[in-house]
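Can you keep this structure in mind? I'll have questions shortly.
For this depiction, one protein chain was excluded, whereas all remaining protein chains were kept in their positions.
Chains here go by letter, A and B, matching the order in which they are written, and residues are numbered from 1 within each.
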Amino acid sequence: MFRRHDKSSQANGDNVTIYFEDAPIICKPTDSVAAAVLLSDPGYTRRTPVTKAPRAPYCMMGTCFECLMDINGVENQQACMVPVRDGMKVRRQNGVPVLPEDSKEPEND
Amino acid sequence: MTDSADLIVIGAGPAGLAAASLASKHNLSIMLLDEQAAPGGQIYRNIEHNVTHESEICAILGAEYAYGAALAETCRASDVTYTPGATVWRIDPDGGVAYSVDGAAHTAKGRRIILATGALERPVPIPGWTLPGVMTAGAAQTLLKSSAMLPSGRVVVAGAGPLAMLVTLQLIDAGADIAALLETTRKRDYFSNAMLLPGAMAGQDYLRRGMAMRRAIRASGVPIYGGVTELEARGDGQVSSVRGRSGGERLTFEIDTLLLHDGVVPNIQATRQVGCEHEWYDPQRYWRPVRDSWGTTSIDTITVAGDGAGISGARAAEYLGQLAALDAACRLDKINMADRDSAARPIRSAMQPHTAIRPLLDGIFSPSFTTPHGDDTIVCRCEEVTAGEIRTAVAQGVMGPNQIKSFTRCGMGPCQGRNCGLTVAELIADVQGVPVSDVGYFRLRPPIKPVTLGELAAMDFSETDS
Partner (left out) sequence: MFGAAIAYGLSRAGVDTLMLDGHDNNLRAARGNFGLVWVQSKGKGLQRYADWSRESARLWSGFAAELTDITGVSIAHRNDGGMMLLLGDEEVEKRKIEIAEMSKQSGATGYDCEIITHADIQAYFPDIKLGKAVTGASFCPHDGDVNPLKLLRAMHSGFVNSGGRYKSRCTVNNIDHANGVFTANTQQGQFSAPKIILAAGHGISHLAESVGIDAPIRPQRGQVLITERIQQALPIPLNGVRQTDEGGFQFGSSEEDIGFDDGTSLDVVQNIASRAVQSFPQLSTVRLVRNWGCVRVLTPDKCAIYEESISHPGAYVATSHSGVTLAAINARLVSKWIATGEQPTDFNHFSASRFHVQAT
């Protein structure tokens, strides 16, 4: 759906790799997760909780919440507001999120 | 821990940067919070990186964009404590602010707060606007600014407002394949607003630039259609075409990306949540906080500056930020009223041409998509509530937006009504035959951005001095 401008300095220089549905995407440290995913022609990035309709990023500025995705195992994150980090694992979320598995039990005080 | 400061400025766009920079000259301790990774706001997004690393992108975005570099630089050089990546999710009338950085919640206390949270693009509820591949024009521009990215397939830009034209032109310059610009504005909107021209004379520059953009788009071979109605996005799981009607002509374009725009409206999440009074601005059909000539709202400790106070553009935003800063310095006893007023005089006259143009722009680009025509169009994207469901509930006697919210879940999702609040109020007003100003708006509750329970549980309220 989107491509990098060919005269952009970002076409070379430092690279970061993230994994979208296990497929690598090579991107820049300044990209948001949503921007990086849009480079890969994702089609959709989530399905809605109500009717399971496909959706994709709409506003890219944190206001529409259409870009909610599973980032490193935690769902419902605004992908347009989260900067990429090397090795990140990103997935579409499918309707209502599941509870994250690992639970750090808080210490009782 | 609760940090304290004389002044907390929220938003590092032109308004917030200018406010923080000027206030720091008056010996106020200042915290500047913004959720983006770098200063600039929407207009000067990613300015620091682009001016140093992306000459090609800067050339596309033009001199107006490059102008922002100095604003960011001045603020960086000042004593302002700037925290990027800080999402503010709660504001209290006593100057309390709660925000999150990297998954940790913090609290701060300011003697005063300046809210400079800018604008949002108005919702464009047309059939098919939820399809993947349909985005706002601003979203495409954001991708260009922050990631040097552009749509790879065929694009149509549709709607109204100066930004629709600007983005079209920038994307053409970037090398995107634009099939057409579909403007809902009619020729007669330009003429019927000509009476506003004398008042706008001071802002001639804006008009000249507008006309130049239009000529440049045409010159590039991209057709512009005016007075477009019955706009509709189509596709199966992904947008594949856009339709509309212009004059007698039916239009259909096969596309990969549809960019919608219908002007921008103040981002009132924060001012609503903290409880400021708002007023309805009819020419552009939006709510804005009630404020005095310095931007101070009905809550004495809280001042608004920039587009969040009412849309007046980036240059005016900067001046409004400065006025807010002077008033803060005065109220916090750093300068007296006479000094405040004399310092404000040149700022007000420099601002004049930028605000004089507004009535004309507001008249020409009056919003086109306030109420969806059909019943099947989705109004609330989060909870998937249609225009028909809202009309039915209103016909059954539902009294206002808050009851609509509890009856239909419209506005209850994570966006908290940012994409449906205006449409719902317009629909209720339409069915009940009353002005929108009587209908009111959603009662906005904190947090204005979602925050995890773990963060809330771990908050520490013990006080520190900054």
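Worth pointing out:
One rule holds in what follows: contacts are C-beta pairs under 8 Å (C-beta built on N, C-alpha and C of every residue); 3 or more make two chains touch, one makes a residue touch a chain.
Please read all numbers here as calculations on a predicted model, not as lab measurements.
Within the full complex, the chain left out of the display is in contact with A, B. Interface note for the absent chain: among B:248, B:397 or B:433, the touching residue is B:397. By the touch rule set out above, chain A reaches the unshown chain at residues 49, 74, 76, 96-101, 103-106, 108. Although one chain is not shown, part of chain B still touches it, namely residues 90, 92, 96, 98, 107, 275, 396-403, 406-407, 409, 412-414, 416, 440, 443, 445-447, 450-454, 456-457, 459, 461.
The criterion applied here is as follows: only the chains that are shown with their structure count from here on.
Put simply, the C-alpha centre of chain A and that of chain B have 24 angstrom between them.
Looking at the complex, you find that chain A touches chain B at residues 1-10, 28, 30-32, 35, 38-39, 43-45, 48, 50-51, 53-66, 68, 76, 81, 83, 106.
Considering their complex, residues 35, 37, 42, 46, 49, 53-54, 56-57, 87, 120-121, 130, 132-136, 138-139, 142-144, 146-153, 174-175, 237-238, 256-257, 267, 381-384, 413-415, 418-419, 449-450, 457 of chain B touch chain A.
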